[in-house]
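Worksheet: the structure to be examined is printed underneath.
As you look at this complex, bear in mind that one protein chain is not there, while each of the others sits in place.
== subunit A ==
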């Protein structure tokens, strides 16, 4: 038995296998993911694993190396989020997103840092040797919020879909902000004395790192798009280029001490448009599937490792510090959200409601980034305190907040549902008005700032497209374009299914007396229409069958591809109906 020979790949594969099997296990029991978020279950599995290893070996289980996290586990997650980010709503709301991501994160970092420093001054806690700088460093890593974890809950419970892009964009950008601040404070820690010049240099570095990252990302994105122009004869390796170039952009940016996260996002968003026009449909699907797969695996592994490393001797449990950390995280996030939405609401008609604010604030779950950054800290005598505090915060947010957010929001919702149920007429007319407004907004191009967009479009059509696209077709009418995008076979199948539905009337049994409503038009007011059972059936049928309003931001779900969600099916149906009527 030559275990040494295969040990490393064997163990890696076993870990990934464990993660995937755990995932299958959760989804087998349907109700479980909706009550307990997946991250909780994964941490739980990790805890069990860690316990087993500790029991068997009687020493601390392996701790995840931060290099592994930053070089192998983080890029797929960020790439996936960046690639599936709908660019139009993103850029049209970039101001608000940046406000939440940058200002919000900085607010949290300094708030938590300073208040923890205040706590350290209290003599009885024995924390006086933790300096302000250390507290700020800790604040910068603990402020990283991972709202993507709560996007699934967000999806089902709120009405204001425009907030999606806010939460989505914030989650993406605040990771970048956190890493930059963290590195900044860490370099400050290593300097013997800090002058004002250093602080100013730090602020300047912030911008350099961000903008430099964007430039590196865009450069790689353009090269990638250019490469795909020539891949017509070797379709099989097209997906590889997308992944290679994105990963290269991340590594190159990290090499120059720029923000790799921003680079990989810029690369993905920049090349998406051109690459998708150049590559084949199958490559396209492959890319999407692989991205989802890799980010899923990364995510799962991280949470399991979190559970594993909780067991062991890595922690110094100073409970007052830990307790106050949790409290301050909650308070500062809530305050930050309140203040920021106050400003945002002053300038916009579309206000962020109290319920949405609660969800954003309470949904500030901490995740992988905090976890890895704390292990990356230089070894100083209080490091274990920070590790302990971070672990508790992550576990608290993931378990307590993750599990209670749904019930709490339902509680908030119940208060609104006490109004009387709408009549059938109201239901129909309201949906009618919603469609009307959606259409008018699309016509009026409700997001302003056309100046820059037009300039970019002009630059794009004059120079970029000729350079980066293989063929450039004349733009056709949008109905034809969209129709062509659908696979013909699927379209025909749907149309046939539609006609079958008409002939069979599958919901016939919902109506108690099928004969009487034929006589409505001649008799006047028969009793059946006023029958409450019939009314309930009508309401139910309407609720299920009325077309939903088109979403400004497509739903983001870790587990499904964008084209397979319900709104896409609905869009296909509407298109086919209209195409038939043309």
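What we mean here is this: a residue touches a chain if its C-beta (ideal position, glycine included) is under 8 Å from a C-beta of that chain, and two chains touch if they have at least 3 such contacts; residues count from 1.
The rule is simple: contacts and distances are computed from a predicted model.
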Practice item. Report the protein name recorded by UniProt for the chain absent from the figure; options are "Auxin-responsive protein", "Proteasome subunit beta type-1", "PRELI domain containing protein 3B isoform X2" or "CHP1 protein". Key: "CHP1 protein"
Practice item. Please pick, from A:65, A:129, A:410 or A:441, the residue that touches the omitted chain in the full complex. Key: A:441
Study note, to complete from the structure: Where subunit A meets the chain that is not shown, the residues are 92-93, 95-96, 162, 347-350, 423-426, 428-451, 454, 475, 477-479, 481-482, 497-498, 501-502, 505-508, 510-511, 514, 517-518, 520-521, 525, 529-530, 534-535, 538, 541-542, 544-547, 550, 570-571, 573-575, 577-578
